[in-house]
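Of the protein chains in this complex, one is absent; all others appear in place.
Naming follows writing order (A, B and C), and every chain is counted from residue 1.
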Amino acid sequence: MEQKARVLIDCKDEKGLVYKISKVFYERDLNIDSNREFVDKEQGKFFMRTVVTGDFDLAELELALGAISPSDAHIRIITPKDKHIVLMVTKESHALGDILIRHAEGALGAKIECIISNRSTLQSLVERFNIPFFYVPVEGLEREEHERKMMEILAKFHFDYIVLAKYMRILTSVFVQAYTQKIINIHHSFLPAFIGANPYKQAFDRGVKIIGATAHYVTDDLDEGPIIAQDVIPVNHRLTWKDMQNAGRDGEKVVLSRALTLVLSDRVFVNGNKTIIF
Amino acid sequence: MEQKARVLIDCKDEKGLVYKISKVFYERDLNIDSNREFVDKEQGKFFMRTVVTGDFDLAELELALGAISPSDAHIRIITPKDKHIVLMVTKESHALGDILIRHAEGALGAKIECIISNRSTLQSLVERFNIPFFYVPVEGLEREEHERKMMEILAKFHFDYIVLAKYMRILTSVFVQAYTQKIINIHHSFLPAFIGANPYKQAFDRGVKIIGATAHYVTDDLDEGPIIAQDVIPVNHRLTWKDMQNAGRDGEKVVLSRALTLVLSDRVFVNGNKTIIF
Amino acid sequence: MEQKARVLIDCKDEKGLVYKISKVFYERDLNIDSNREFVDKEQGKFFMRTVVTGDFDLAELELALGAISPSDAHIRIITPKDKHIVLMVTKESHALGDILIRHAEGALGAKIECIISNRSTLQSLVERFNIPFFYVPVEGLEREEHERKMMEILAKFHFDYIVLAKYMRILTSVFVQAYTQKIINIHHSFLPAFIGANPYKQAFDRGVKIIGATAHYVTDDLDEGPIIAQDVIPVNHRLTWKDMQNAGRDGEKVVLSRALTLVLSDRVFVNGNKTIIF
Partner (left out) sequence: MEQKARVLIDCKDEKGLVYKISKVFYERDLNIDSNREFVDKEQGKFFMRTVVTGDFDLAELELALGAISPSDAHIRIITPKDKHIVLMVTKESHALGDILIRHAEGALGAKIECIISNRSTLQSLVERFNIPFFYVPVEGLEREEHERKMMEILAKFHFDYIVLAKYMRILTSVFVQAYTQKIINIHHSFLPAFIGANPYKQAFDRGVKIIGATAHYVTDDLDEGPIIAQDVIPVNHRLTWKDMQNAGRDGEKVVLSRALTLVLSDRVFVNGNKTIIF
């Protein structure tokens, strides 16, 4: 029976890896539809993403690849089924709305399981799309307690990624480490410029001629996680910082959209504090 | 009483126009918040957009400006109130959805009066937002008759612009001339490249390294109207033409969004087959 | 006799300035070829650049404009004659070479008076173009003494701007203040990202997906002067930091070229730590 799989392998670099891996595919009569490979020479690490088609037994294929790979190899064989995601938002609707529209037209490549917010602002928008919305107010709660309530909700769902679509509270280390390499954020500046609060105001005060947006994995270090996608838009002296904020929103949603497309099609490897994108 | 107005004047060029116009404002003790002026020397035409604040009588101000301007002058004094628009769509939701989200959050700068479509595909999406949706099927109708039915619906609404948010049928000269300089279209190529049907397929076949989108006023000449905004995105050999179509959608909605912001804030003059944008 | 002048005025904002200034032009029968005006409401400052043609006496016009302007007004009437510039370089040739080529073809809009360097590397390139090259070695000199030698050379030339075309030493406050608003630098990052040494290495280490270049006026605060022009180029995981450096050079020279064109055509006002560009 003809199947398709994305095979992702990363491990320490060794001579002959492309040969050995392609031999496994060849011996099983699998077609290589596309293949990208990268060696990080500085770190001595090997990364490869191959799309194969043919008739294979997933467990057997995984075993065979494991047998010829270095012992530290991280092997993923992903057969095409929709990803599942959870969104976290605060009160701005542009990034969320963009995702909802693509979800509604079947163009997102993922099913949205639920949306969690520390504000009720976006509830009515979300409910137009018949997606569960959980409002978890912060009032009277310690940060840890607030996150614990959100984690209780998250525990009820199966999901591949948590997407912070303009969630405007800083997450604790406990929360972040509970979902390692699973949280994706959109930051409203071309990082590492304008780290921290109100980047558009910072950009206005500095008098820059370009502003930007950055989608990245969330790690313990605020605004320091591996960058997935970035883009910029030109600005000029006629814009107030509010104008910049408005102008920046189109950039934010487009960059987040681009990052999600890459992540959901398994094109992104995390390599230390960087990403490799095939 | 403090008021604000955008004053737009275009006429044949003459010496002293900036002086005479600013004198009218000065004598009425109006503040000039911003001012942009352009002379098309080739055509001998003058264009000026001034934002004034102060206490004025609109009719009196118009009279005074008319008195000092050349006889062909086209003078508009626009006080801030929301514009009204009508959308026409076919079956793609990305451009429409982007406008609906911005409308819902109050960021569009216009009230959507209704949405007309030759297909029923987008009805359920539109109805989530409680906006009247009129489905006007084309089956069994001559083109003229189909348009007449749409014009009957349009006649019931007051609107400033008709926005073609991926309306995929060619409009007749009768329709276009009924709404001169009021119809705005998004075309899925960086015009004038790839005029006509299926520009992404054309772009794929030509092997270009950039694709784009163009927002323009609709005139009798298909894809030849005055261009308001354009942008491009890079592509490569790995994309099929379907991939290009998907990649292009973000560009289309962003370019249309940018064009609408310009038009709805009265920053666009039409100058023959071109635009002047302040 | 028909003359042309760029009139630049900046002062505190007041009601009626556009009227009063355009009245001065009108009374002298001057044509306004183009006009741009901007009010910085936050700072209460007015900026205007007007190109006028007609028959005028420069001193009389300056007096007349001074009479109707606020007492703090900074008025410049610039008649078209080539600017004069001096270049300072170290050892990279891309930014210098670009300027030399445009100078040789008469497209720079300025005459290069001389080129000063702390290295001899570029001497032979410069001499191909018959421009005086002064090699001022740093060996055995205190920073202040080195700069004093360069200032002695500079004192022999008349120039409007000093262009740092990849001059890789930090200038002291004494030097910078001797040429206020006259020193233009190209920095190899999209400031304020990657301030300081080796921005490409920093960009590589951070794993960004865009790198950039920034042209700015030099002030006492290193890399903090008013930004004139910026641009970015996309990068990916396949580039080493040396590759980024090479890729960045095209960006550097193009951004510097764009900034020089703006400055040399008197389109740039410095407004505190920002620029206004007409």
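In this section, contacts are C-beta pairs under 8 Å (C-beta built on N, C-alpha and C of every residue); 3 or more make two chains touch, one makes a residue touch a chain.
In this text, all values refer to a predicted model and were calculated from it rather than measured experimentally.
Student: Tell me which of A:N35, A:T172, A:N198 or A:N246 is the one touching the absent chain.
Tutor: Missing-chain contact among the listed residues: A:N35.
Student: Thinking of the whole complex, not just what is shown, which of B:F25, B:F38, B:F56 or B:F133 touches the missing chain?
Tutor: Of the listed residues, the one touching the omitted chain is B:F38.
Student: Of the residues B:G16, B:G54, B:G212 or B:G248, I need the one that contacts the missing chain.
Tutor: That would be B:G212, which touches the missing chain.
Student: Given the full complex, what residues of subunit A touch the hidden partner chain?
Tutor: 15-20, 22-23, 25-26, 29, 31-39, 41, 234
Student: For review purposes, identify every residue of subunit B that touches the missing chain, sorted by number.
Tutor: Interface residues of subunit B facing the absent chain: 38, 40, 190-194, 206-210, 212, 226-232, 236-238, 271, 273-277.
Student: Since one chain isn't shown, list which residues of subunit C touch it in the complete complex.
Tutor: Within subunit C, the residues touching the omitted chain are 34, 92-94, 97-98, 100-102, 104-105, 107, 125, 128-129, 238, 246, 250, 254, 257-258.
Heads up, the rule we're going with is that only the chains that are shown with their structure count from here on.
Student: Kindly indicate the chain pair that has more C-beta pairs in contact than all others.
Tutor: Of all chain pairs, the one joined by the most C-beta contacts is A-C.
Student: From the mean C-alpha coordinate of subunit A to that of subunit C, what's the distance rounded to whole Å?
Tutor: Measuring from centre to centre gives 41 Å for this pair.
Student: So which bits of subunit B are touching at least two other chains?
Tutor: Where subunit B meets two or more other chains at a single residue, that happens at 34.
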